[in-house]
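Shown here: the complex without one of its protein chains, the others still in place.
After this line comes subunit A, so read on.
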Amino acid sequence: MKPILLQGHERSITQIKYNREGDLLFSVAKDPIANVWYSVNGERLGTYTGHTGAVCCSFTKSIWNVLTGSADNSCRLWDCETGKQLALLETSSAVRTCGFDFSGNIIMFSTDKQMGYQCFLNYFDLRDPQQIEDNQPYQSVPCNESKITSAVWGPLGEFVIAGHENGEINQYSAKSGEILKTAKEHTKQINDIQSSVDLTMLISASKDCTAKLFDSTSLEHIKTFKTERPVNSAAISPIMDHVVMGGGQEAMEVTTTSTRIGKFEARFFHAAYEEEFGRVKGHFGPINCVAFHPDGKSYSSGGEDGYVRIHYFDPHYFDFELEA
C-alpha cells in the first residue's frame, strides 16, 4: 500500500508518537509547532502553537493531555482536543525529553547541559497544582557525568529509564531519584528509547550503529540489532516479533550524502533472530524517529526531510516467516 505522506513541518522531524488507541499521530519537529493527525488517512486534526524552539512530546494514555518540551527552555501541557495550553513550566535550559507515567499523574522531563546549567531530570506531580504554579518539581535529579538524551517511564511509574550521551542506560527512582540499575551496553550516545506497548521491554537506538532490546524491570540486555549507520530511533512491534529501526548519517558530520531517492530506509529486524528481513525506502534524508501503531498493523517514520510517512503493512508482511 502506498504510504501516506504528512507535510506539516518545515524542518526536520524530531519525534512522532501515537496515542494509546492509535487513531492519532503526534509529530514534532525543529520548527516550533506540534501537529496532531488522524492516522487512518493523514488528515491534520490540529496544531499546538506556543513553543519557539525544537520540541519533543508525550501524551497521556488515559487522560486527554499532551506534554511537549522544547529548546525554548519550557515544558508545556496542553488539552489534546482543544489545543489550549494548560500549563507552562519554564526551565533554565532546553528540554530534551518528557513523559507521563502510567497513571498519567506524574510527568518527568530532562533538561540539557547548556549555558553553564547541569542536566536535570525533573518530576512533577500533577495532582499537586502548587508544584506547577511554583514551577517546583518534587524531585530534581542532577546528572553530572553524561547528559540524558532520551527517557521513558517504567511499567508502573516507579522509575524512569534514561539513556545518556555516553551510551549508558540508567533507572532513576521516581521517589528518591537515585539510580536503581545501570546498563552499559552501548558505546556511543543513545538517540532514542522506546518501550514495547505493554512496557515490559524497551529498545534503545544508538549512535554506535546498533539497537538493543532490554527488559524494562531488570535492565537485562536481551538482543542486539546491528547496522552500518547510526541508529536514530527504534520501535518494537506490538503483535509480531519484529523491531523497526531508522537512522542515517548525522547531517553535520558528513559532507557528502547520497541524495538519491530512497537512500534512507527504515529497516525491519526479527526480534528473536536479530536478522534484518526487510527495508522500506522513501525518505529523502536520515530517518529521525519511527513508531508502530498500537495495533501493529502500520508504522510511521519521521525524517530529516521534514516529512512523516505512515505505512500500512501488506498482508504478506504478517505471513512472512524466516525459516526456523
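Keep this in mind: a contact is a pair of C-beta atoms (placed from the backbone, for glycine too) under 8 Å apart; a residue touches a chain by one contact, two chains touch by 3 or more; residues count from 1.
The definition used in the following text is that contacts and distances are computed from a predicted model.
The listed options are "Eukaryotic translation initiation factor 3 subunit B", "Cytochrome c oxidase subunit 7A2-like, mitochondrial", "Globin domain-containing protein" or "Mini-chromosome maintenance complex-binding protein", and the UniProt record of the chain not shown names that protein "Eukaryotic translation initiation factor 3 subunit B". Contact with the chain not shown here comes from a single listed residue; of A:M201, A:V280 or A:V308, that residue is A:M201.
Panel shows subunit A; residues 20-22, 38, 40-41, 43, 61-62, 102-104, 155-157, 198, 200-201, 215, 217, 222-223, 226, 228-229, 241, 249, 254, 256, 258, 263, 271-274, 294-295, 322-324 of it touch the chain omitted from the view.
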